[in-house]
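One protein chain is absent from this view; the other protein chains keep their places.
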Amino acid sequence: MELTLAIIITVVGASTPILIAALGELVVERSGVLNLGVEGMMLIGAIAGFVVQFHTGNPYLALLSGAAAGMAASLIFGFLTLSLSANQTATGLALTIFGTGFSALAGSSYSARPVTLMQPLLPAEIATHPIGKVLFGYSFPIYFAFVMVVVIWYFLHKTRAGLILRAVGENDQSAHSIGYSVLGVRYLAVMFGGAMAGIAGACFPLLLTPQWAERMTAGRGWIAVALVVFASWKPFRLLAGAYLFGLVMTMELYAKAGGGVLSVIPSELWAALPYIATVVVLVLISLRRDASTNAPACLGKPFLPAN
Amino acid sequence: MTGWWVLPLMVLAGVLGGMAYAAIPALLKTRLNVNEILTSLMLTYASVQLIYYLIRAPWKDPMGMGFPQTRLFSEAARLPTIIPGTIVHLGVPIAVLVGLVAWFIMTKSVFGYRMRVVGAAPHAARYGGFSEHKTIWLAMLVSGALAGLAGVLEVAGPFQRMVPGFPTNYGFTAIIVAFLGRLNPLGVIIAGVVLAITFVGGEVAQTTIGLPNAATGIFQAMMLFFLLAGDILIKYRLRRVVPQPSAEAA
Partner (left out) sequence: MTLSRRTFVKVGGAAMALPLLGSRAFAQLEKVKIGFIYVGSINDNGYNYAHNQGRLYVEEHLGDKVETIYVENVPEGPDCERVLRELAQQGCNLIFATSFGFGDSVVKVAPQFPDIAFEHATGYMSGPNVGLYNARFYEGRAVCGTIAGHMSETGKYGYIGSFPIPEVVMGINAFVLAARKVNPDATIKPVYISTWNDPAKEADAARAMIDQGIDIIAQHTDGPAALQVAAERGIVGGFGQGADMSAFAPDTQLTAIIDHWGPHYLASAEAVLAGTWAPGDTWEGLKEDVVQMGPYGAKVPEDVVAAAEAVRTGQIDGSFHIFTGPINDNTGAERVAAGVTMTDAELLSMDWYVEGVEQPA
């Protein structure tokens, strides 16, 4: 029991950054844009968050800086792909190269410096009982991620603005002819995605390992991209998927540390599972022929208004 | 293993392996209309893990002090170097040749014409009697075959064994190269060289002016941003010849 609770706490920590980054990417993709620069934006968010946490010790300011830095990086992508209709796949990959280099350069003088972890949001008394700790013992980003799942679901499905965003992603030409600004909507979505990726990156030094290390996100941005697809672009499935992926990433380590049946599974299979699962889900979605689970129709295609 | 046939067999296996892997997204795309960018992205990460597993466990070099790497290939399995004392191997002329052949096919053959029409205007292609599915299959298989060829040339040429550092990320670089080359095989040859210069130049900058490696990454990304932007500006000017009253894309 105690071990189960401990595992849950570690899973929550591992899942939160990929959940936050994927929530951002979900909104971006729902607007019809495929930004493969999540990993790069996360790294920029991580170094921005680290530097601010190091100098101010204020983790909320650090998260905000992560968000701002991620958003700034996403604007490069937005300008190229939206204003200049550059290819989204290539630009996203270039953004990841940029983020990796930029964060390494910005962080080069912060390598041997520790920061303090973000403290739990609620007073310690609430979290004295083990169950209480599992429910209420986390810091702000964990609850933020849950709240954002609901907010994004509500936004997409219950608000007019969300309807417009989905319309832009499904049929940009129609949305344009009705009079909506396709590019305006997509700019906002891309910036939101950048901010969320930045916060997700800042979670690394604030929640997981209070240091700066080059490339410290170690591919989690790509897992976030996979997760959006795995969740078939739906916020609640994304939540479930993030925790499933987090469980897969974490169980490998618990199994190896504890022995038992699961420990014989090679780490490479654990690492490949999220991607294989995503392909399987893609296939299942298509087999069901349920239009609501399809990829946004305009995903990855530049918007060039027809006459 | 020795014999002249080892290397051609390896190349054949590499090509077939690439085709087989590309067949998965092709099948999913044509049968189930699954987005091929997403499936191939996921499969890339899965395949990297498969390689890691193979070189860490079943194919591990018994003489490699336990390090995850395969045995050194035998003489017969190595691609010869064409300029002694460099890493310029037989794969270099092969790559250029493939580029030229691809250019010829894409611009001068019915096959290439069909591919371009299906890509640019799928509806028109259908009216023209071109099968979209057949074209997707062809494109994906050819592309998989070439990716497999690139992989086998790289491992048999400069690496001569499989190591975890095998540059599986060259595939991503290749996507960028393709767009920098404006999806034209001749352009791709030039873009490939340009990108390679930035890699090499980055190392020279480290040793000569002490520029950190990270700055090279930034420089490279900036160059890509500008080229991607510039590329579109060129295209956009061409489009402007047709009057587009509602155009707001710039």
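Letters A and B mark the chains in the order given here, with residues in each chain numbered from 1 onward.
Here is the rule we use: contacts are C-beta pairs under 8 Å (C-beta built on N, C-alpha and C of every residue); 3 or more make two chains touch, one makes a residue touch a chain.
Keep in mind the model is a prediction, meaning the values are calculated, not measured.
From the options B:29, B:114 or B:161, the residue with contact to the chain not on display is B:161. Of A:111, A:128, A:159 or A:174, it is A:111 that touches the chain left out of the display.
Remark: the residues of subunit A touching the chain excluded from display are 3, 6-7, 10, 13-14, 104, 107-108, 111-114, 117, 204, 208-211, 213-218, 220, 249-250, 253-259, 263-265, 267-268, 271. Residues 52, 56, 65-69, 72, 85-87, 154, 157-161, 163-167, 199-200, 203-204, 206-208, 210, 212-214 of subunit B touch the missing chain (whole complex, contact as defined above).
One rule holds for everything that comes next: only the chains that are shown with their structure count from here on.
Chain geometry summary: the mean Cα position of subunit A and that of subunit B are 28 Å apart. Only residues 24, 28, 32-35, 37-39, 41-43, 45-46, 49-50, 52-53, 56-57, 172, 175-176, 178-180, 212-222, 224-225, 228-229, 231-233, 235-236, 244-250 of subunit B touch subunit A when the two sit together in their complex.
Those residues of subunit A lying in contact with subunit B across their complex are 34, 36, 76, 80, 83-87, 89-91, 93-95, 97-98, 100-105, 108, 176, 183, 214, 219, 222, 225-226, 229, 266, 268-269, 271-272, 275-276, 278-279, 282-283, 285-287, 295, 299-300, 303-305, 307.
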